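Coming up: chain A.
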Amino acid sequence: MTQEVLSQEKGSDPREEVRVGVYVCHCGLNIAGTINCQEVAEFAATLPHVVLAKDNRYTCSDQGQDLIKKDIKEHRLNRVVVASCSPRLHEPTFRQACEEAGLNKYLFEMANIREHCSWVHLSEKEAATEKAKDLVRMAVAKVTLLQPETESEVQIIRKALVIGGGVAGIQAALDLADTGYKVYLVEREPSIGGRMAQIDKTFPTMDCSICILAPKMSDAGRHPNIQLLTNSEVQEVKGYIGNFKVKVQKKPRFVTDDCSACGECAKICPVTTPNEFDVGLATRHAIYTPFAQAVPSKYIVDRNLCLNKENIIVCDKCIKACERKTIDFNMKPETLELDVGTIIVATGADVYDPTSLVNYGYTKFPNVITSLEFERLINAGGPSGGHLLCPTDMQIPKSVAFVQCVGSRSEKGRLYCSNVCCMNTIKDALLIREHWPETEIYVYYVDIRAYGKGFEDLYKRARKEGVHFIRGLPSEIWEDRKTRSLWLVGENTLLREVYKTNVDMVVLSVGLEPKADSEAVQRLFTLSKTPDGFFMEAHPKLRPVDAPTGGIFLAGCAESPKDIKDSVTQASAAAARANILMAKGKVTIEAITSKLLPESCTGCQMCVKVCPFNAISVNKELKKVNMVEAACSGCGTCSAECPFNAITMRHFTDDQILAQIDAVTEFDADKKIVAFCCNWCSYAGADFAGVSRMQYPTNVRVIRTMCSGRVAPKFVERAFARGAAAVLVAGCHLGDCHYINANYQTQKRVERLWKKMEKFGLEKNRLQLAWISAAEGERFASKIKEIQGILNSVSPEEIENSKKMVERG
Partner candidate 1 sequence: MMDESAHPYEKFLRKDRIPHIWCEGCGNGIILNCFARALDELNIDLDKVVVVSGIGCIGRVSGYTNTDSFHTTHGRPIAFATGVKLANPELKVVVISGDGDLFAIGGNHFIHAARRNLDIQVICANNFIYGMTGGQSGPTTPLDVWTTTTPYGNIEQAFNLVHLAAACGAVYTARWTTLHTRWLTESIKKALNKEGFSFIEVVSECPELYGRYNKMETAIKMMNWFKEASVVEHFSDPAKAEITTQRIVVGEFVDIEKPSYGRLLREMKARAAEKMSDGGG
Partner candidate 2 sequence: MTTVSVQKPKIVRSGRRFISGDIACAEGALAAGCRFFAGYPITPATEIAENMSRRLPEIGGTYIQMEDEIASMAAVIGASYAGVKAMTATSGPGFSLMQENIGLAIMTETPCVIVNVMRGGPSTGQPTMPGQQDVMQARWGSHGDYEIIALAPSSVQEMFDLTVDAFNLAETYRLPVFVLADEIVGHMWERVTIPEVESLKIVNRKKPTVPPGNDFAPFKPDWDLVPPMAVFGEGYRFHATGLTHDERGYPRTDSAEAQTELVQRLCDKIRKNKQRIVRVENALLEDAEVAVVAYGIAARAALSAVRKARAAGIKAGLLRPVTLWPFPDEHVAEVARRVRAIVVPEMNCGQIVREVERAAKETPVIFLPKLGEEPHKPDEILDAMRGMRK
């Protein structure tokens, strides 16, 4: 939107009087059930600059929005406040409404009286209503100071990066490539294919997994728009939506692309190790290809296993065996720098390792296998040529027991349901039936979850075909020394009787868990995690494939355990979302960036030191700094750092935040907790507490900043000066900051304040610092309770002293 247009906008003229309209939303009974919305509206009407205040059932509804638009026109409103849910949910909605009514969308503010009030104080109606008033007061105080802003536009690079070459990654890459975008598909393993390549058959349709995957793999392999980067890992991600700079390290294969995969090299390779792809059931050599259908179809040398260490070739058998002379032990890792506009994270999941569940005897008893091992055993291309063999005697088992929920839905493993194990077991049971009808099959389960299309039929079929389903997991499994057969003991919870069954083979139906290194991936892409450890979506309902960071999307089991169909669905969805950005070719960035006031800048360079994005540089001759707005991501830590108030943060100016603080502390300051919460983690965490209806004391007032790094010491001091009982500064966990490392500045500043408080003999625990992730609603709630506990011991004198501290500086 150009400057000219803007100047006609309402509120753009500083001389014109401020006219605020306030709308209090009932949200059905979500809010109105606890808060007296009418009372809040009436209260709002009494606030300065407020020309009208209304309450209605659903402000977010079309009527609700139309009302706002109408009022803006009729009552010449130039500021709007909506008191309803979290801005993280509906701010965009209302901003758009304002814009449609010709009001600059940055002249809109929300009061979060649902997640932060009605839902978390269900039983304290009055207190909640009072709190709601405070929240509205704060919103109005801020909105009157808001300024119209222009959003800057950034170009979106029309290239995509897909991390992870499992079926999800492959699908996403193919979709984007077919749309016409250049796609980099990065896979850590030597071949794409992922888990699906290991599986024998897929449920519920029972088609051969590799048969349907292989064509997709080779499509991805030879697609002109896809650059396959196998045996590669992302090392560094810089930049922002539309303009990511990604460093990918391509680890050496030690075999050139001329490899024809003839396999002569592996034949004579003198060293062997259990093959990961066959879960250790088969052997591979130091030079190998993970599996027959691998893409790219090239061999690779495992240098950890190979006899040739360092730069000395001890063994040259493979080199000699290779007719095309493709083996080159001198290959070095290369680092590629990719510029991409969008990123799809499809890093997948790990399979739960049941070794720790000692009562099941995995790794103690050879005939206890995992469901993944089962897949390899039953697979015609597997180590046993598709014959389900008991490892001890290499005979077809006469009886097989499946044990469900191994590592899932249990304190011992993971708390969540792994989603695929029930159907997988049913499928496996039917496979045994099909091949060896004589074999008895028992399935020990807690619940059978056959929720998907065609699942129930499959379940019924299994029952019809005589698979025994026993409700109640075995408490223990042990081996018969002589026969090597296995005993399962447990309670049949339906018949309320103890069972003791003897079988030849036990299959542990293991669950899925987050990749061991998902922490690293999380940091690289500044993602968040849900409590189960999988990556968190921007919104569980409305933006289920977007990551919180703009331009990054999630697909497959990295987001949560899911079956192939769901993975592919989500992959296509993620691709479609990325496509939207790239098709547009540009995106407008929220006008929440730092602005330099050159006249006040002394060139002290404090800001330069703290900026995580190197957006600030020094101008030697002017003795001032320069700010590159495009590079600024808007954490505002520079503004917090500047001793001369020479940097303001658009839409989160000092004045605006101070106004909110003053609003909080206007009445009963000595009973209130002023909480500064960062938009990405802590504020979201508080929202999550609301969504989960976690109850906590009503006297907390949350002030939202984009990053905890924005919280300047003077804010805290102002709160104390105004007699606030306590102050909470909350941000993302160290290392998870959405602005790389800005929250380390937060920590420094708070520590400095603590020292100061100590100097003045103040209760320094009245200032709290907490790292609360978006998933940690519980943590937020308990933190408030904790502070409440502290407050009970805070005396009026203490509070007076703290006022003085600020006066004395």
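If you want to know what made the cut, all candidates are chains of the complex that A comes from, given by their letters.
Following the convention adopted for this analysis, a contact is a pair of C-beta atoms (placed from the backbone, for glycine too) under 8 Å apart; a residue touches a chain by one contact, two chains touch by 3 or more; residues count from 1.
Remember, it's a predicted structure, so these values are computed and weren't measured experimentally.
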| item | value |
| --- | --- |
| Complex partner of chain A (touching, any copy) among 1 or 2 | 1 |
| Contact footprint of candidate 1 on chain A as seen in their complex | 310-314, 316, 319, 330 |
